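Removed: one protein chain of the complex. Kept in place: all other protein chains.
In order of appearance the chains are A, B and C, and numbering begins at 1 in each one.
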């Protein structure tokens, strides 16, 4: 089926595999007249590049994005923006070991069951590199939102069970440690834990938090195109993500109405909420408060530590995955979460333009 | 925008408001030849009927579903199935109090911001009654899955912070207490807590868990039509849901690869996973294990307890919501979660039919 | 599959069969704040009512439309508009004759081949009554377009091979004869031919022409959401339509570039085209001229005249279809063509709102 696209108006279609020629994306429906350059997109992409620290694997991939269409004299033309990153540094032989083995935690078995065919080289379409297209598109969506005064901030709230402390929260710290944690001390603890995990040849997971500010109320469509429902789908579509929550999320489940309700008040000629337990969305529509949501990322499945599994013919196998892999996915996933958030919010915003006859008349003249 | 539909092949479109003539749904794409009766659908719907206990509000709504098309001589014809439930017991005057007030925790403000118009009578399209259409459609989807040996079980795993105990898990208990809890003792504790909350004019939330068994591997489409991504969207689209997790979910975030990975083994001529941390989905595709996911439900926003809020003109108001409302949403939401799960799995299953040339040839002859 | 819906933003979902409880439509994505009443919609629907003359069959159907949701205090709320017309005058026994026969020119055989099940009562989903939902939705779309200064005029350009004469074209004539022809003399000739056809128990086809005025340039999206491509789909989806052409259509095929090109000139501060061979669309986008297109309608398949055909078991049968049927479809189809045009143009117009950053900023403020 057409699983490679997401979005209704601002629609992206990604393509490519780890060991194919390259990976890319087609961004369709971006309004014309948006200023954007290859450098801006490249900058965004670089945030996902491995080899940024010893905690993410040393694959020095040279991911240079090329814009093949859709931008003319520095502005989008309204026609589809096609971008590609060519694969230069993928080694097939590293993966021959697992050609006939189902690796635990990976989609090997599920792909075989679905298609009867499996491209065993590096995970194919379920690999981490598949996110290149998402991030390139995310760069464009972010620029669009910026033009409208909407900003997004994403970071690791927790890694390996070690949480940041709100009291020590410093936005600038996000880009100063390899874990994208806005808390210096927590980052140090994570480093120690990570060193231990690497010795034990194991891996660790985490929680990524994303905050969208400046989004005016009214974005999102009941009943099934709710903003938080679309965010959930976009985020869960990222490999290794196993949970999504918005506002107080699962904590709201054990709360009470008198506490969880955000009361309104009037301030500076605007309605604002005194608290933000809702996380910025009520009834599926943005409520004017910052959007706050979290994604649960499972530990990297590929570990050098020995695991029991079975081969294609049913025989029991002790597997120790050689080759290159990340001890933690979270740092690389931060910009992917941010990209999917930008894409989803942009789409919702564009969909909202026709919500009332007043808006329609404003445009149609 | 077209927010009233969800699904690609098995597609449902709901319509209706609390104080309109009625509510309904159009189910499109259900394969022809499925045996289904009005009684079966009614039975499913009755699980959401309020008035089942003193813990859900005493609105004795008489929700009888009528089938207007799509079923002929007891079987689906392949044409759209239209179903309606007429509104018989809605009192407008109960809601006049809040005509010009933004109730905390409700979508009043967000609807106004979006449309410039708001039907204040009972929550309109964001009301709990909107779920009637979903559940009627869910009945059809469930029947379809049953025919293929797939069953779904849904229950309250936690209410008001009180969790079930796995050791005391009894499936039959689900339908014996008003909370749909599979643990008799926990249900009693919840009852005590609920009584206390009702005295305090407050409300409570909970967590609903859903288990799908019998789903063969291969269902779900990478990259954006992943089964868990679509489930997340379907579940988050339910009012009052603030979180979704699958398998170990957020617990996986603090786990390690060696623990979280489900190893394969060969048993009775089939591949099975020894554990199920993944919750039945890997790489977005069903892996043969039971699908296990959870939804976080926030406390009912409408409470009689006094809250501070603001009116349309900015003035501060002390609000005590009269009228009829549930102290807890969870019990009514259980069948809604099950319905959305059935609809999503059915759609994924039908989408999967064209995954390989072998399947295509089997059908095309 | 989900074949019951059409449109991206302004999206309609029809449901119902001739011999089910009723027929209806859900209109989703209509902007909030549009003034519309049941009377306006009923008026539109009445244009398709049979029994308007002796040339359309004497089924005095009492097609009263009911609005079940989406309109509050005389304006659309932005939530889906559900409308239904109940079946009151359908006789099953008239169709028992053809229960096991494949009628020539009808979808009997194709439905059986597709579903393995066929509701033989009156054509089910392929019946003319299926258009009720389209027309009710068309009424809403037409109102929306009217509010923006866009008007649509539809009429029979040709029936039974008898064409109108442009020199005698009179818009008011359209509603003065039973054939919706804007040429009095041609209408008389058609009447004579129709009388002859009815004696011979045969039927006749025709060509419907539709003109949309006031549509500003820029509506339609390259590459696959072209305005004329979407119109073609919408029009071909109407039963009995076998052709679509826009502007000079098939006549352009034998023309030359020097003749067919519409040259531009500047008039009253606007660009206009001196001619309109294009029919109002260039490159799939409206060009400011009136939209002019035509639909070819085949002769009614159901005729009392004896035809040879085969029964389900292969036996040869001489069939003379009793029961009620129209000697010509064209007059009833005129408002259906107009409805589909309105729906398609409305959807294109709403999709166009996000075409440029300038428009987006205008709305987002």
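The rule is simple: a contact is a pair of C-beta atoms (placed from the backbone, for glycine too) under 8 Å apart; a residue touches a chain by one contact, two chains touch by 3 or more.
Worth saying up front: this structure is predicted, and the values here are computed from it rather than measured.
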| item | value |
| --- | --- |
| Chains shown that the absent chain touches, full complex | A, B, C |
| Which residue of A:9, A:190 or A:229 touches the chain not shown here | A:9 |
| Given C:87, C:142, C:177 or C:203, the one touching the chain that is not displayed | C:203 |
| Contact partner of the left-out chain, one of C:173, C:287 or C:338 | C:287 |
| Touching residues (missing chain, whole complex) on chain B | 8-9, 29, 31-34, 78-79, 144, 147-148, 216, 222, 349-351, 353-365 |
| Contact footprint on chain C, counting only the chain that is left out | 1-6, 8, 14, 102, 104-107, 109-111, 113-117, 125-126, 130, 158, 160-161, 197, 202-207, 216-226, 228-237, 239, 242-250, 252-266, 271, 277-279, 282-288, 296-303, 305, 307-310, 314-316, 351-352, 354-356, 358 |
| For chain A, residues in touch with the removed chain | 1-5, 7-11, 13-17, 20-24, 26, 28-29, 32-33, 66-70, 72, 75, 77-82, 84, 114-119, 124-125 |
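One rule holds in what follows: only the chains that are shown with their structure count from here on.
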| item | value |
| --- | --- |
| CA centroid of chain A to CA centroid of chain B, Å | 26 |
| Mean-CA-position distance for chain C and chain B (Å) | 38 |
| For chain B, residues contacting two or more additional chains | 1-5, 8, 14, 114-117, 125 |
